[in-house]
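With one protein chain removed, the remaining protein chains of the complex are shown where they sit.
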Amino acid sequence: MTAAGTAPATAPAVTAEAYAQILQFYAGHMQDLDTGAAEEWAEGFTEDGVFAQNVKPEPWRGRTHIATSMRRGLDRLAERGVQRRHWLSMVVATPADPVDGADDTVRTRYYAVVFETPRGGQASVYLSTTGEDLLVRRGARWFIKHREIFHDGA
Amino acid sequence: MTAAGTAPATAPAVTAEAYAQILQFYAGHMQDLDTGAAEEWAEGFTEDGVFAQNVKPEPWRGRTHIATSMRRGLDRLAERGVQRRHWLSMVVATPADPVDGADDTVRTRYYAVVFETPRGGQASVYLSTTGEDLLVRRGARWFIKHREIFHDGA
Partner (left out) sequence: MTAAGTAPATAPAVTAEAYAQILQFYAGHMQDLDTGAAEEWAEGFTEDGVFAQNVKPEPWRGRTHIATSMRRGLDRLAERGVQRRHWLSMVVATPADPVDGADDTVRTRYYAVVFETPRGGQASVYLSTTGEDLLVRRGARWFIKHREIFHDGA
């Protein structure tokens, strides 16, 4: 036990079941985004969800605003014929104080990278970021109540 | 419950146990590929497995054909001294109707990126793709019965 003796205590982790659910929620959520389904993607936020980025002056507040803002971005991208892929990984998930009577409340910290490929062109890294979410579970579904994305290099 | 009230029902997810098994199957399967072990990699398909790509006119059909076709590709790559790494992540796994009396049958949708590094050179992104598999489990092992890969930008 000496090896661990000097190490600080760590936060309790979520169960394997919750962790697998969260990874799959993130995967499906990003697949919605990258197929251009802004509205389905916005359904992954709570109705009062917040989406903040360190490169934007103001967060997007509420599912409706999130959907319409992302719709504009995706339409511009589609016009340019660029396919983006959002990879979200390296997820640390820790139980959080319950909010809004959710069945589960979890904080996550993670990395996200965006790859992009122009039509007929070469794939490349577009962006490297880190993120922090407050997630709530209602029944079998997870929702983002608060997301903050930090763009590297900004 | 209002937050979830307007959201569509989602497909049931596989268990954490199955999800962890599938992630590890994918990891080991790609490690086989990237070490040049085409035959071991082909063992990850069922004997009647199919490997289709949107950039190929015809799918590869059957484990033997898959092995010999991949062997040719890997040999060319080895001659050029290029090391590729296939990353497969962002996996959504959902239970599917049983096929061939398998112990488990699962559909997956995922992202895959290929990095490559020439000998003495710089790593870069070679390719961004998405994929869809039909997986079957027999005892402790998973197999790909059908795989379709969609290259971005094609």
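So that you can tell them apart, the chains are marked A and B in the order they are listed, and the count of residues begins at 1 in each.
Rule of thumb we're sticking to: a residue touches a chain if its C-beta (ideal position, glycine included) is under 8 Å from a C-beta of that chain, and two chains touch if they have at least 3 such contacts.
This one's a predicted model, so the numbers in the text were calculated from it and none came from an experiment.
Peer 1: Out of A:Ala16, A:Ala78 or A:Val99, point to the residue that touches the absent chain in the complete complex.
Peer 2: Counting the whole complex, the residue in contact with the absent chain is A:Ala16.
Peer 1: Considering the whole complex, not just the chains shown, which residues of subunit B touch the missing one?
Peer 2: Per the touch rule, subunit B residues meeting the hidden chain are 15-17, 19-21, 23-24, 26-28, 30-31, 43, 46-48, 83, 85, 87-89, 100, 115-125, 136, 138-141, 143.
Peer 1: Need a quick check: the contact residues on subunit A for the chain that isn't drawn.
Peer 2: Counting over the whole complex, subunit A touches the hidden chain at residues 1-4, 6-8, 10, 12-13, 15-17, 19-20, 89-93, 109-111, 113, 124-128, 130, 152-153.
Throughout what follows, only the chains that are shown with their structure count from here on.
Peer 1: Can you compute the centre-to-centre distance for subunit A and subunit B, using the mean CA position of each chain? Integer Å is fine.
Peer 2: About 24 Å, centre to centre.
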